[in-house]
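Quick one: this structure, given as structure tokens, is what I'll be asking you about.
Removed: one protein chain of the complex. Kept in place: all other protein chains.
Chain nomenclature is as follows: A and B, assigned in order of appearance, with residue numbering initiated at 1 for each chain independently.
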Amino acid sequence: MSTSVRTTPDQPPTLSPSTGPGRGQRSVAAARRIQRAREVWAEFAANRAGLIGLVLLGVVILLAFLAPVLAPEETLNVTRITSSQNEPPTWANPLGTDPAGRSILAMLVWGARISLLVGFAATAVSMLIGTVVGMAAGHFTGVTQGVLMRVIDFFLVVPSLVLAIVLSSVIGPGVATIVIAIGITSWAGTARLVRSQTLSVESRAYIERSWALGASDAHIIGKHVLPAVMPLVLANTTLTVGSAIIAESTLSFLGMGDPGQISWGSMLKAALDTGAATGGYWWFVLTPGIAIVLVVLCFTLVGRAFESVINPTLRGR
Amino acid sequence: MESTLSEPVLGGAAPAPAAPPGGAPAKDTDEPRRGGSWLRYIGAKAGGAAVSLVMVVLLGFFAFRILPGDPVRSLADGRQVTPEQMDILRRQYGLDQPLPAQFWRYLTDLFQGKLGDSYTYNRPVMELILDRLGPTLLLTGTAAALSVVLGLWLGQRAAWRRGSSFDKTQTGLALVFWSVPTFWLGLLMLLVFAGGLHWFPTGGMVTAGVQATGVEYAWDVARHMVLPVLTMVAVGYAQYLMVMRASLLEEMSADYLVTARAKGLREDDVRRRHAVPNALLPTVTLIFLTLGGLVGGAVTVETVFSWPGLGYLTFQALSAPDFPLLQGTFVVFSSIVIIMNFFADIVYRLLDPRLRAS
Partner (left out) sequence: MPRLEFKDLRVTYATQGEDGPRTLTAVDGVNLVVEPGSTLGLAGESGCGKSTLAMSVLRLLPANAKVEGSILLGGENVPDLSWGRLRTVRWTEASIVFQGAMHSLNPVRKVREQIAEALRIHAKALPYKDDAARDTRVAELLELVDLSPAKGASYPHELSGGQKQRVMIAMALACDPELIIADEPTTALDVIVQAQVLNVLTALVASRGLSLIMISHDLSVLAATCERIVVMQQGKIVEDGPSADVMRTPQHPHTRALAAAFPLIGDPASRLRLPGYTAPDAPGANPLEKSGTFTAPDPADVVLEARDLSVTFAGRGGDVKAVDSVNLTCGRGEIVALVGQSGSGKTTLARTMLALQRPTSGEVLFEGKALSHNRKALKDYRRSVQFVLQDPSAALNPKHSVYEAVAEGPRLHKLPGNEREIVTAALRKAELNPPERFLAAIPQELSGGQRQRVVIAGALALDPEFLVADEPVASLDASVRAEILALLLRLRCELGLGALVITHDLGLAWNIADRVVVMFEGRIVEEGRVEDVLLNPQHEYTRKLLSVVPTNNVVEDDASVAIGAGA
């Protein structure tokens, strides 16, 4: 069999530095991944709002992590309180005290732990279920798809807060309950997104080429669909953490959290229960809420920045 | 090959029949496919809604029976209850019956419009719900209408003036409001306007102890409505703004706008007559899809402002816990949203001629 020695007549393309004859295929893929990661970071950093959000989030997470150091647990022990109740901000208690006399600043830092933990955990549950179901609903056809679609539609339609209330009333109050409740009520949104992305990926010609090459379902999903869907899932995850934190605060506020744990939502529940709002104790009402708004806003900005990285048409919006 | 590829991927015109239907001239040999019928569409959507309703009914029943946790124990939690008293409670609410029997009773009751009796109020759940339905519809309906109008108008304007300070401020504000928990905003409102400035009452739908009628009554309700509605609108308008803005921005790069400009249309008219109506279509779907979220907002806002609606009732049911009441409110709330979504599908098909072909 004779092969021609002509080189391709096209104009030379802009190729990245070619690999030498000894390098294996794995390092080719790895080099490409590193380069892509660098590009993604550069693009992300160009979005100022996202960058600020990321930095602030880092600070908040650090503070939450250092909670035992910054505000040792004894200061929150109600039996050992030295300050008086419902004090407005002073130098001793920069954010004032709650009806039990505890420093609100300390409570805020500790509350961050629960709020962030629940936010991340619930998002993880939601994302996992949503991605798996979404990919399945997009890939398979026939009865499987019909059933999955009905299930997704159902969870989309049912008012999530009401469903969360039902779930938590049956399981009983607690942190785990909130995580499960948020996870179960929010996975459908992700599933719908993942499904439409799966459908769009699977309509591309390279999927047909894979089938023609002899691929199996697992190969198509694992090698083509999942990598294409992941960036979208990651961007969506960031946004979901934000809404999970809001959901956690809402559920805690309505009394479904663990009464023994401090979270931003439970602080606001106490504010309502003890009449802080009508009584004019603004520091108790204001601070946990501002903390929530700030953190959720940061997640939203980071999520949007990430979205504009993976979808260039969204840049500059 | 089970998956994929069982649907035809026929592009382009289907081969034409020898004699084209209607009065088309014989030269026209490429006719596209005819569309589906109105009836089939409604049928399909109604079927979907029915399935969802059935699932709601099933979930409403089984959630309280299957999930870990004994309802009676939760009920007794924190109170001094002897085992004999728990048995009495069990028998009273039929919880000692075998599961199929309970389910049958549940279904038959449902068809008669009965949702059981509330533990805490000792009244039929249906009665309680019907009492509170009106105030919730009033509050949620007003808030929804205002959110939509405000969000769409601002979103459209922001997209027109993309990149301007108006756009940047509006987008920024919307993002901030999007991140605000509804109940907290309500608390703030109470703090500032009711507690602090005393401009508005601190809760309830009417002033306690006053029996007003007619215009005076309406005015009283309106005064009580201002803060809760404001709270819901502030958080709700943001997502409509963002969606409308994104939708219009995407529409503005469409090819048919170039055609419109080439015809000599003024830029303002290009946007107003072509871009905006088309951008509204996906927004309309989203509005209906977010109805579920609006309902959630009703629960927290009514709780904060002690507004005597379905949401506050749900909260009270949760605090007790009052299972028949919870079950009832869950079924009613979900059904309302499902039915609204069904109407949304109908409306959307009316609006978008492209859907009439599918």
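Everything that follows uses one rule, which is that contacts are C-beta pairs under 8 Å (C-beta built on N, C-alpha and C of every residue); 3 or more make two chains touch, one makes a residue touch a chain.
Since this is a predicted model, take the numbers as computed values, not measurements.
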Going by the touch rule at the top, give the shown chains the omitted chain contacts.
A, B
Residue of A:Ala100, A:Met149 or A:Ala228 in touch with the missing chain, whole complex considered
A:Ala228
Specify the residue from the set A:Gln145, A:Ser210, A:Gln261 or A:Thr274 that touches the hidden chain.
A:Ser210
Which parts of subunit A are in contact with the chain that was left out?
1-11, 13-16, 18-19, 21, 24-25, 28-29, 31-32, 204-206, 208-216, 219, 223-224, 227-228
Name, in rising order, the residues on subunit B that touch the hidden chain in the full complex.
1, 5-6, 8-15, 22-25, 27-36, 254-256, 258-266, 274, 277-278, 281, 352-354, 357
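We take it that only the chains that are shown with their structure count from here on.
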Residue numbers of subunit B touching subunit A in their complex, please.
1-7, 48, 51-52, 55-56, 59-60, 63-64, 67-69, 71, 74, 77, 175-176, 178-185, 187-188, 190-191, 194-196, 202, 246, 249, 289, 292-293, 295-296, 299-300, 303-304, 314-315, 317-319, 321, 323, 326-327, 329-330, 333-334, 337-338, 341
Using the touch rule from the top, collect the residues of subunit A that touch subunit B in their complex.
139-142, 150, 153-154, 156-163, 165-172, 202, 207, 211, 217, 242, 246, 249-250, 253-256, 265, 268, 271-272, 277-280, 282, 285-286, 288-289, 292-294, 296-297, 300-301, 317
